[in-house]
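Here is the structure we will look at.
The complex appears here minus one protein chain, its other protein chains still in place.
First chain written, first letter: the chains are A and B, and each begins at residue 1.
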Amino acid sequence: MTRLTLDNLDLHHAGAARPALSNLSLDVADGEMVALLGPSGCGKTTALRVIAGLIAPDAGAVRFDGRSVLHLPPERREAVLVFQSGQLFAHMDVAANVGFGLRMQRRPRREIADRVAEALAQVQLDDLGHRKPHELSGGQRQRVALARALVLKPGLLLLDEPLSSLDAHLRTEMRALIRRLQRETGITTLVVTHDQEEAAVLGDRVALMLGGRIHQIGAGAALWNRPADLDVARFFGGCNFIPGTSTGGVFDCALGRLALPDGAPEGQGCLTLRPEAIEPGPGENAVVMRVTETRFEGLLTRIGAEAGGLRLEALMRAGAARSARPGAETLWRLPREALWVLPGV
Amino acid sequence: MIGRGHPWASLAPALCVIAVLFGGGLALGLAGSFGAGRGGGWSFEAWIAVLSEGRVWRSLALSLWIALASTALACGLGLGAALLLRRSFPGQGLARLLFQINLTIPHAVGALGILWLLSQSGFLARLAGGAGLIDGPARFPALTQDHFAIGIIAHYVWKEVPFIGLILLANMHSLGDDPEAAARSHGATPFAAMRLVLLPLLMPALIRAGAIVFAFSFGAWEVPVLLGQSAPPALPVLAWQRFTDPDLAARPEAMAIAMLIALVSALLIRAAFAGRGR
């Protein structure tokens, strides 16, 4: 399989206000599945197209196993891109669609038939070889598109929002299928998504892309709880930002002195913690807050509160939130292990 | 032609052909009308001769009459036919099929058919004679090669009513019944809904189709040459007469008349098409 390296890619579409890719670097290990996560317009689809060879970058390099592939046209790259829409060819039946790439390679008819059958079995569509694309459901189309790529045994699989056109329960099913096939085949995979949960479930690692470059890459939980910068924190729904100074494991701020976890960076910075980490009641790092508003959000209730001119938000279960009335004072505990200091911000 | 090739690269061959044939034809026609290419240098003689000749003006007037009358009748009847054909009645399918068949018929065939239908010894005259309405071919009204160009106009109306009708039917189909239904629910009578809502929505398509009909009925040759009287001839017939005149001095005049025809169509394109997408 193939190791993918992106080196300082730059790309500015003619007439666009901002660059689509700006100094984009990324390493995907052999056999790894990386989820490229970002809001729409962050350049993630552009990145896939550059890797697939459909667009040339202005600067930088794309390497497969260390060798630059920029001079290769899309059909001669080890990478196969599966388009967001699936892009099944309407005039071909399912089997012809899946066998398309092999026909382009002029493989023997026998071999094509065997490999198509095998690929259709992989995506559990054994009996649908003779259907036309318009006779398939959305989930089936997506699986045909996947089989059409897998049958080529590519070194690198590029999936562009493979689940975005599916409804919720199909999405879970498809997610599991992609995960399983990737494990079985060991094909290096880069999957683009705008959905945090999807990225966390699919990716061995998640790479968060904002404004044309990778801001942070790592395990899903790390991005969630230990953001590299304010943009990352905000992308994951972070809403609590407390300016102050960190000295010897203690954070000095408008809320008083808060105990920090071991190894927190020293100096001026910004303390952040996730709203769902805040707990009601006394204990270490407990602060008195005045509730300003509460909003029911289903399983959890969002509570806004103020202290020392700072506004914090907490997400609590209904039971814990019941006592919170706008105007009331309440005691919030900011658990030490949930605190994260962004230095120098 | 695949991928990111610039659209001009794909357009270039077709545009070159059109430029050479159509552009070149117009340019050489214009040059010819000034006498160029016959070794005599440039002159306005042909234009002066053409524009000061009463025959040319009478031919122009005749062609304008043919085009105006044909276009007005074809648009009116075409609209009526479209309104008729959009609701079902016995024979609707056959009428729609005949509309489509009619579009594929060459003008020359239709014109000959009209001649044999309307002439004083034609099919209608025989039916009239058989019914005892007339007692000889001469008593049948002159409908072809006549002073008012009735035969010519009849041919264009016969050929263009389906053209207009099918374009309007296609437009009505894409508009659907909703605009009129909305008008009806706001208190409009069926006629008011048609006049105040449907017609204005169809108007752009009708104007363009009408312009095409006008240009064709103004400039076609094979129809007036068969169905028209000899004096004055329609303008295109006159141009051809000059073009084939054994006296080569008449050629620049033929070119000048051809340019007159082109000028009228250019004005039409400007009025009906320029400045908007199709």
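Criterion: a contact is a pair of C-beta atoms (placed from the backbone, for glycine too) under 8 Å apart; a residue touches a chain by one contact, two chains touch by 3 or more.
The working rule: contacts and distances are computed from a predicted model.
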item	value
Protein name, per the UniProt record, of whichever chain is missing from view ("Cytochrome c oxidase subunit 1", "Binding-protein-dependent transport system inner membrane component", "Anti-sigma factor antagonist" or "Tryptophan synthase beta chain")	"Binding-protein-dependent transport system inner membrane component"
Full-complex contact with the absent chain, from B:L28, B:I48 or B:M203	B:L28
Chain not shown: contacting residue from A:M1, A:V50 or A:A79	A:A79
Residues from subunit B at the interface with the omitted partner, ascending	1-3, 6-8, 10-11, 13-15, 17-18, 20-22, 24-30, 32, 37, 81, 84-85, 87, 89-92, 94-95, 98-110, 112-117, 121-123, 125-127, 129-130, 137, 155, 158-159, 162-163, 166-167, 169-171, 173, 209, 211-212, 215-216, 218-222, 225-226, 236, 239-240, 243, 254-255, 258-259, 261-262, 265-266, 268-269, 273-274, 277-278
Footprint left on subunit A by the chain that the document does not show	49, 52-54, 73-77, 79-81, 83, 85, 87, 89-92, 100-101, 103-105, 148-149, 152, 158
